[in-house]
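Note that this complex is displayed minus one protein chain, with the remaining chains in position.
Chain lettering (A and B) follows the sequence in which the chains are written, and residue indices restart at 1 in each chain.
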Amino acid sequence: MPIDFSLTDEQKELQKLARRFAKEQIAPIAAEYDAKEEVPWPVVEKLHEVGLLNAIIPEAYGGLGLGMLEEVIIGEELAWGCMGIYTIPMASDLGITPVLLAGSHEQKQRFFKKLTEKPALAAFALSEPGNGSDAAALRTRAVRDGDYYVLNGTKTWISNGGEAEWVVVFATVNPELRHKGVVALVVEKGTPGFKAHKLHGKMGQRASGTYELVFEDCRVPVENRLGQEGEGFRIAMNTLDKTRIPVAAGSLGVARRALEEATRYAKERQAFGRPIADFQAIQFKLAEMLMGLETARAYTYYAAWLTDTGQPQAHAAAIAKAYASEIAFEAANQAIQIHGGYGYMREYPVEKLLRDVKLNQIYEGTNEIQRLIIARHILNQ
Amino acid sequence: MILVVLEHDGQRLRKSALEAIGRARQLEALGPLAGVVIGENTQAVAQEASQYLPTVYVAEVGGYTAEKWAEAAYAAVQKSGAQVVIASGGRQGRTWTARLAYRMKAGLLEDTLETRAEGNHIVATRYSFLNRVTERQRAALPVVLTAKPNTTPPAEPQGSGGVEVLNVALPTGVEVLERLSEQKKGVSLTEATIVVTGGRGLGSPEAFAKVEELASVLGAAVGATRAVVDAGWRPYSEQVGQTGKTVQPNAYIALAVSGAVQHQAGMNKSKYIVAVNKDAEAPIFKIADYGIVGDVHQVLPALIEAAKKLKD
Partner (left out) sequence: MKFLAVIRQVPDGESRLKIEGGRVDLSGATLILDQMDEWAVEEVIRLQEKHGGESVVVALGPERAEEALRTALAMGIDRAVHLVAEGYLDPITQAEALAEVIRAEAPTLVFTGGQQADWDSQALGPALAEALGWPVVSWTTQIELESETQAKALHDLDEGAERVRVALPAVFTSQQGLNEPRYPTLPGIMKAKRKELKKLPLSAASKAEVLEQTIQERTRLNKLIDGKDPVSAAHELVRLLHEEAKVI
């Protein structure tokens, strides 16, 4: 009997902790920070306090060395409270992952220390104004000058970009080399020539800070380079293959929240003298929501298991990310429909679910890109 | 023999004591009744008690500690040979009765709504699971039981009895340094027939003056929600709910209270529940008999006026 879906006692405990944290610390303030479009730093501090922040850093470097399945379990819970707020620790893990994959022992010690000794975040900067999904076409230039690289260019849509202690920036030493010219550099907060501008007016996930990063003759020491020149593109792609799974986990949280809110409302709301939950039209919607949630969770756990057991998982991460975000979007949509007019109002939490989860279909590779990855997996076999 | 431990204020028996006597009379099949008055200034109270009970013991032990009360009650048990002890189920009552029950190796029936004798057993009805479940418990004699306030009609005087003084060796261990009695105007929360409770929705501690005013017009006790006491607007002793007090008045008037499960645990058995809240979807309305959907700052002054007019 090689398949086993049970969680260990420890995993159950951390699920309980994350669930309680989301319920008590995140859900009550989510609407407020959504309205203010502000990062809830006190929540970041509390996440650090209980050990839920940057927990994928290995124990040897002062972290907890959580595996992907643990990350997924926690991600679902935190995103249940607020997808936008979950994006903060998630995007920090996205910044940590390239260092984990390609950093030297010395680099890991140096960079991870900054993230474990106090509440602090990392970030990952790949997208540029002129290239979103076409990652190899980046224009940010890194020119070698003695023991430094001189960075020039602009990155955009960078989660945590302004708060982060350090950002992994992908730049090219020669645009003509396309992906073979990419280098990954860790740029620390406060480095001269590095500025972060917060982007305002987001539709959803407004509690996470999204930034445009501008580099003007920004000098980055060579010892901050991850791997070799030309390896940057592979590092970025390998990173995203992993971190798409937590995006799927976040979508699970949103889908579950949508189902819970819709179920509660359907049992309470009366129409024609009965709770609307008595009507098949509503029951079918709830059933669809659970079908989506359960299948997406099972598959996301599978993708996490492939990752934790060191098997090829790029296609599985892509399937999980695209599928979970789509069922979650649909769940949020139907939750609004079940709420009727109330669902369209800020007073109820369901419209926010839809605004938030829309981004899950876009960031860390649009769902169209995920389909390309999946198709390539089919055709290359 | 059934022993009733009588609560008093140093001058008179409390209503809860008369209720406890009422409870004891319902169990008369199990034997004759006796009472015990414990505390300070017990003499006059013992005289009053003797109008209700054939035998009254009195133990002048000074101010309350659980140890003293348990010791004095145990002395009365030994003297009377009582197999059943009945006390009122406040915080103090439910503390020292547990000590006493352990000493008597008795079954303990806590916070009972109703009790009846069944052979040499007592069957009691009580609430459990934060007041959400009603259960029947049975224990063989000897039994110590506490009666929930406002569940038994107060007893009427009946005959007259003798008073007997008990000498009790005072236990040490707890020394009272200071009593922080909130000068409670009016009625005690657990004994009140009407409770007026204010919630966080009042907006400020000052707004509570209006809650007090309505309470005083109605002869009601003032209650508060957890959010209100956590914010420091009102003392913890006024809190109604899971971690505060459980009340069961004839009318529970909840002003700007949303009605979380934890709050409901303290008031959901009230005879009538009345709510004023601007949010028509607030959970409190689901358990309310009467309600006004409206702004408490406008409704409350109007309620005070309307209640005054009624009382005039």
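Everything that follows uses one rule, which is that a contact is a pair of C-beta atoms (placed from the backbone, for glycine too) under 8 Å apart; a residue touches a chain by one contact, two chains touch by 3 or more.
Just so it is clear, the structure is predicted and the values come from calculations on it, not from any experiment.
Within the whole complex, touches from the chain that is not shown fall on A, B. Touching the missing chain, out of B:Val58, B:Ala155, B:Val168 or B:Ala265, is residue B:Ala265. Where chain A meets the chain that is not shown, the touching residues are 9-10, 12-14, 16-17, 20-21, 49-52, 55, 64, 66.
Touching the omitted chain from chain B are residues 64-67, 70, 90-103, 105-111, 123, 126-140, 171-182, 184, 188, 190, 193-194, 218, 226, 229, 236-237, 239, 242-244, 250-251, 261-262, 265, 268-269, 271-274, 276, 278, 280, 285-295, 298-299, 301-303, 305-307, 309-310.
Definition applied: only the chains that are shown with their structure count from here on.
Spacing of chain A relative to chain B, judged by their CA centroids, is 54 angstrom.
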